[in-house]
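Data first, discussion second: the structure below is written as structure tokens.
On to subunit A.
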Amino acid sequence: MKTTTASAALFLALGLALAGCASNAETAEPAEPSATTDALEGTITVFAAASLKGTFTELADDFEAANPGTTVELNFAGSSDLVTQITEGAPADVFASADEKNMAKVTDAALAEGEPVDFATNVLEIAVPPGNPAGIESFADLAGSDAKVVVCAPAVPCGAATAAVETATGVDITPVSEESSVTDVLGKVVSGEADAGLVYVTDVIAAGDAVEGIEFDESDEAVNTYPVVALKDSAAPDVAQAFVDYIASEAGQKVLADAGFGTP
Partner candidate 1 sequence: MTLSFEARVADRGFDLSFDVAPGETVAVLGPNGAGKSTLLNLVAGLVRPDAGRATLDGEVLFDTAAGAFAAPHIRGISMLAQDALLFPHLSVLENVAFGPRSAGVRASVARSAARDWLAEVDALDLAERRPAQLSGGQAQRIAVARALASEPRLLLLDEPMAALDVSVAPAIRRTLRRVLEDRAAIVVTHDILDAFTLADRVLVLDAGGIVDEGATREVLERPRIRFTAGLAGLNLLTGVRTAEGLLTDGVELRGAAVEAVAIGAPAAASVRPSAVQVSLLPPPDPAGNRLRGIVRDLEPRGDLVRVRAEGLSADVTPARAAELDLASGTPVWFAFPAAALSVYGG
Partner candidate 2 sequence: MTVLGGVPRWVAALAALGALFVVLPLAAMITRVNWAEFLPLITSESSVAALLLSLRTSLAATALCVVFGVPMALVLARARFRGQKILRALVLLPLVLPPVVGGIALLYTFGRRGLIGQSLEVLGVTIAFSTTAVVLAQTFVALPFLVLSLEGALRTVGTRYEAVGATLGAGPTTVLRRITLPLVFPALLSGAVLSFARALGEFGATLTFAGSLQGTTRTLPLEIYLQRETSPDTAVALSLVLVVVAVIVVGFAHQAGSSGLRGGAIR
């Protein structure tokens, strides 16, 4: 009968559509282990720290180009927000953190597949508005009373790094604001509200002409190490691991170095 065929077709279409709209973790492949290494296929979701936005977007594109049949979905946020999402069960396949403290939370919760790999480092740099209105030249200048300095709050990775440098140099900054994310610090410098801010080297490079950067030697006192790991319960574990490997590979490292990241 025409109606039975029609409804069967409709059912089939619905089923296919549903399968297609399935969450990122589901792949078109049945759950058979991919024995062969040729033709990686699958979709992975990568949770990455906000400071990795530019580089990871590029790395994802390169990876997809090199491995047609794979799709890399990216989710950028503050590292601790990502940790919260992961521990509460958000579907992620790879996690790249801006510091080891947050990565430890994930490994301690036994959510990591294997050991985390350090793939980049970042150090602090002073960012000032174009023209350097307050005439900052060194880290010590930041402690001058008239300069409006904005830093990250000690609770976040860039703030912890700031505090470490302060301790090491004995210079105590009195900031006018302690932001919760390095993006907000950068924003205040770009808008001219702040005379100077402590951000990452990569942020200064990414901001281009919007800010001027002032490097300082003491930045080596606080090096931020970025680890990455594949996560358990991934629906495409081989793709996930392949991506992690790619980040650590020469090609991946070059992208990171171009953005200003240091070697791990």
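Basis for inclusion: all candidates are chains of the complex that A comes from, given by their letters.
List of remarks:
Note that a contact is a pair of C-beta atoms (placed from the backbone, for glycine too) under 8 Å apart; a residue touches a chain by one contact, two chains touch by 3 or more; residues count from 1.
Worth saying up front: this structure is predicted, and the values here are computed from it rather than measured.
Taking any copy into account, the candidate from 1 or 2 that touches subunit A in the complex is 2. Subunit A contributes residues 78, 80-81, 84, 148, 150, 153, 155-156, 175-180, 184, 187-188, 191-193 to its touches with candidate 2 in the complex.
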